[in-house]
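Taken from a larger complex, these chains appear in their original positions, while the remainder are omitted.
We call the chains A and B, going by the order they appear; numbering starts again at 1 in every chain.
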Amino acid sequence: MSESLLTILGPGGSEKTRARVKLNESELLSLWKAMVRTRALDERAMKLQRQGRIGFYVPSFGEEAAQVGSAFAFGKDDWITPSYRQPGIALLRGVSAERMLDNCFGNSGDAALGRQMPVHYSHAPEHLVSISSPIGTQIVQGTGIAMAMRIRGTKQVCGSYFGDGATSSNDFHTGLNFAGVFKSPIVFLCINNQWAISLCVSGQTASKNMAVKADAYGMPGVRVDGNDVLAVYEATRVAVARARAGDGPTLIELLSFRMGPHSSSDDPSRYRPKEEEKAWAEKDPIRRFEEFLITEGVIDRSTLEKTHEQADTEMAEAAKDSERKPAPKIDTLFDDVYAELPRHLARQRDALRAEGGDHAADADAAFPL
Amino acid sequence: MSTMTVLQALNAALHEEMARDRNVVCLGEDIGKNGGVFRTTDGLQAKFGEDRVLDTPLAESGIIGTAIGMAMYGLRPVPEIQFSDFIFPAFDQIVSEMAKLRYRSGGEFTCPMVVRTPYGGGIRGGHYHSQSPEAYFVHTPGLQVVVPATPADAKGLLKTCIRGQDPVIFLEPKRIYRTVKGEVPDDPEFTVPLGVARIARAGSHVTLVSWGAMVHTCLEAAEEAAKQGIEVELLDLRSLLPLDQDTILDSVKRTGRCVVAMEATRTCGVASEISAIIAEEAIEYLEAPIVRVTGFDTPFPYTLEHVYMPSPKRVLSAIEKVAKF
């Protein structure tokens, strides 16, 4: 494990960069558009939350390169276990903004019928595993998925995403340890945005960095500039190929920064220096990539503006469509606890039906985080 | 006396106990600089320093495990679990260690500590920010399980727990953190004993047993029932372990009718235990079924939260059912 950061998008000039880029123009555009759409979705959803139209949201401002660049390296048949802060992966893999907002509105269009809070998506057709709140659980599950792929011999790979805070969880430890022992085809992607709500990363662990933790599990650890979409893609590509070849797991640390609040309920001014935020605003991964694309002549100013506008419009329309959908039916409360409705739940449903309306007052306190 | 919210009462209790005993230390996620995501620990770190108010890494098993070590050594840790839904990574340390340490060492090592954690629904938190896990802990010998329903009890019970000799799961009904206000004694020696239920409303027709935020739902239902001439005796249990069996049985022997209301999942919940105690100790006094009004045996939902949580109406229909039986 090296302590230096893998970087491709250098500051000033793109000669050196160009030589290392393995993507064609259309791929570069795909990456960029997904990043722009991710930003637009986050902005729209935060607006909806502030207007009281959805209850809660978790933006991924500043982490667009880390999400999209890495996800781009996986194949359509590969599986991903995401955390709540990677909406860009879903957009990249073809999930519509409307489907995502259906979840945020908790309406009947949501795959999970509004049973979970916003940003807890389930996108099975795109092999994006259902997201839950407890931090880290998806890491060891990702290892299990990869172990299954290996048992079945399918040559698929799993990617598992999590934050710097999640590296302290039990499931990070067992997830990486099992993957090391069973040489599972998985890539662990730690998006180190340097904050876990109010805890900065030096309070999270005394290790030099996150990538060094790979040594504890006998796998390679790679540190990448997570705001450099090309470096992110390149490191992930190598790790995915390694996993697919049967050579086992890799831990990738994507160093980035949580430019926004932890969530719509959070107020970072209580715990985070403004200067730190300002310094990282300078390193915005979208602007950084756009400078390269313009210098290279892949896009021009007018394409840039049009693309941003289109993304905004897309999200606004999606929100409109989604907001129109009705809430899930009350009977759905009892479905999907088991494959078949057991007798005791049928009894509880029938009792509720008999009682009819007049339910507990709606939530009377605000969600704090 | 001061008028306070539940949250302010808890915060005051922590300030007072930390000032009283330098062995009291708080630890948890985001409790220091940020003052807790609900602000329950607001101001503690500024006042008592980073040594006694620790922002920990994101690992509940670490929070509880290290707190157990501190308690064994002689400190009085008050760990916070950010939501009770996130207590499960620490379940082994709680069930296998914290609860059994005194017994398994013949009292050579003890574990006086108070695990504070916001619990229950009503804040649109969905599956993982709304559950009521009290039954898991009530089923675990060696623990005490406490749930306040008023600001005064919040303060008095928390102070009792911090001064106690045994480990406590202290469940804070987050729905009423800010919405319920009340008079709270200023006396720093004010405490409320465990194992003594509060008669929140006297009545002679039906005994209604509850705890936590649900006490307020039950109070609404009881007032409605009174309009129909049904006088409900509402018991606020305050602590579920120890459980004030005597007050429950005494009331049921007088009324002959009982409803138990709670937010938690129905099957094997604490409501079932109360029902079983009555069916074992006082069946000859009963004139009606013991009816449980509870959350459903499903995960806690998001959009339909208001349907899942027992409403005053649901409690009322149970009261009517047993009154008319």
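We adopt the following convention: a contact is a pair of C-beta atoms (placed from the backbone, for glycine too) under 8 Å apart; a residue touches a chain by one contact, two chains touch by 3 or more.
Just so it is clear, the model here is predicted, and its values are computed rather than measured.
Asks: In the full structure file, how many copies does each labelled chain have?
Replies: When all copies are included, the complex reads A x2, B x2.
The rule is simple: only the chains that are shown with their structure count from here on.
Asks: If you average the CA atoms of chain A and of chain B, how many Å lie between those two points?
Replies: Chain A and chain B have C-alpha centres separated by 35 Å.
Asks: Per the contact definition, I'd like the list of chain A residues that touch chain B in the complex.
Replies: 55-56, 106-107, 113-117, 120, 132-136, 165-166, 168-170, 196-199, 203-205, 265, 270-271, 327-328, 330, 332-334, 337, 344-345, 348, 352, 355, 358-369
Asks: Could you please specify the touching residues of chain B with respect to chain A in the complex?
Replies: Within the complex, chain B touches chain A at residues 29-30, 32-35, 37-38, 55, 57-59, 61-62, 82, 85-86, 88-89, 122-129, 174-179, 217, 266-267, 296-299, 301-314, 317.
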